[in-house]
Every structure is written in structure tokens, then in C-alpha cells.
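Scroll down for the structure; my scribbles are underneath it.
All protein chains of the complex are present and in place, except for one that has been dropped.
And now, chain A:
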Amino acid sequence: MPAAACCELPAPPVIDFHLRKALHTAAGPRTLDVALALAPGELVAVSGPSGAGKTTLLRLLAGLDRPDGGFVRVEKQVWYEQETRRWLPPQRRPLGFVFQDYALFPHLTVRENLAFAAAGQPGAGPLVTELLDAFELAELAPRRPGALSGGQQQRVALARALARRPRLLLLDEPLAALDLPTRQRLQQVLADVHQRFGLTTLLVSHDPAEIARLAHRVVELDLGQVRRVGPPALPAPALAGRVVALLPGGLLRVQLAGGPALVDVPAPPGRAYAPGDALVLTVGVQ
């Protein structure tokens, strides 16, 4: 059997929703009110301070909490509609949810976690094997979640969410609890997964670099309201500066525009710099 044959997913749907729900925030009662439509295969990030309603929004979409009003339509299927009082329970919404705390079943091995998720579908066995391979979990398959590192647990959680062949993927701060190198590695895994399965995805994240790397659009929430919807902000703001001195070892001493701050940077290759030359610095995170 060709390796990819078991993992072909149905064409991704268009998701269209408008959800309202009372929120209890630190600033007092507020109303979560978010309307959004996602194109097929789009990855939209949801960001904002804690208490903005990000997790609540995902829970409403998954059917884990009941909205106060609005609608959720996925393709031609109505998941929720206030007027008709239609509400699908979470079991009947084909979506994958990755929880902040991963919520892996501690009494099942990695393979059993995936098998439990895939059970009842045609081709469940090959799908589990395929996902174990895709997420480099084959070696860890007989272990229980308690014996895994945070990054490994995260990969299991992602693989398990895909084992149901979801039409929509909801990721609730999936990488927040991980150290930076692990997080960057898993961002690549997320990017690969998204490319491979083309799943329409909502990703809750605080990390501008992560959002810039993964998302097509970002929705910024604050106290339940949408502050901005648009392309992700550039993660590396540019700074203007002026060379004030040449240092030994190919370094330039640069004064940043608008202040007395001095930084030493390696001279960019390709041309010779002299004091008084202007240049633009970009700030990168290592």
C-alpha cells in the first residue's frame, strides 16, 4: 500500500461563524463577540492577552461550551444556529482539538492513544501507523505519556487530533509550555502538517514569531472583541542607525537613530563601511 494512501483527507471546508458568549474577565463581565470566515486550508492565528476569550472561542467552536448566540457553519453543515436552536454536540463535529495541557490519556500507550482516536473509521490501523511515522513517534509507540518529554507529548497530541481525520483543527497554545528550541522544531512540524494535510486551522498563540511563521492571518482579541484581523505583524522590526566607528575583528559600532544607544554588530559583507554611513539593522531572535 502506498504510504500516503491512508491519509488523504476530504477537501477542506469553508468555515463561517459568528459567536457570542458572556465572559468573566479580570476587568469585569464582557461579551465575546467574534465573526470570522476561514478559506479552505487557511491557518488563522488568534492572539491577545489572557482573558481575551481565545480559549473560549475554540471551546465554543468545538462544542465544549454553549454559545449565547450566533452561528457556526462548516461547509453546508450547521454546527450551531441560535435561531433554529440547532447545536451539534462535540462528538458530531469532525474536528481535532489540541489542548493546552495535551490531555493525553495517561493509562494508554502512545499507540493506544492514537488507536482510540482512530477507532471506528475505515483504515484505522494503517492510519495510526502512518501518523506514528509522520510524527516520528514509532519508537515511542509502546510508552505511556507520563514517560515522554513535553515536546514528545505535544507531537502525540497533534497526531491524535489528526487520527479522527478532522475537517478543522483547533490548537490551543500548543507550544506555549515548551522551551525555545523544542518550540521552533515543533513549529516546523506544524508547518509540515499544515502543508501535508491542508487543514483549515485556528491556532491560539502569544508568540509573534510563531504567528508570522505559521499563520496566513491573525485575529487579535482583547476583552472579547476583535481588535484587528489581518496579515501577521512582521516579527523583525527594522532599526535605522549610523556607523560611528570601525572596530577590530570586522565589527561596526552603530548608533541607533533617535537616541544615544550604541550597538556593536558584525559588518555586513559586500561593501566597506566608514564612519557616518547609514545602515538598517534588523533584530532577530536566536
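The criterion applied here is as follows: a contact is a pair of C-beta atoms (placed from the backbone, for glycine too) under 8 Å apart; a residue touches a chain by one contact, two chains touch by 3 or more; residues count from 1.
In this text, contacts and distances are computed from a predicted model.
A chain of this complex does not appear here, and its UniProt-recorded name among "NADH-quinone oxidoreductase subunit J", "Cytochrome c domain-containing protein", "ABC transporter ATP-binding protein" or "Molybdenum transport system permease" is "Molybdenum transport system permease". Only one of the listed residues, A:Ala22, A:Ala147 or A:Val229, touches the absent chain: A:Ala147. The hidden chain makes contact, of the residues A:Gly70, A:Gly96 or A:Pro174, with A:Gly96. The residue touching the chain not shown here, chosen from A:His107, A:Arg196, A:Arg228 or A:Arg242, is A:His107. One chain is missing from the display, and on chain A it is touched by residues 62-64, 89-97, 99, 101, 103-107, 116-117, 120, 146-147, 160-161, 163-164.
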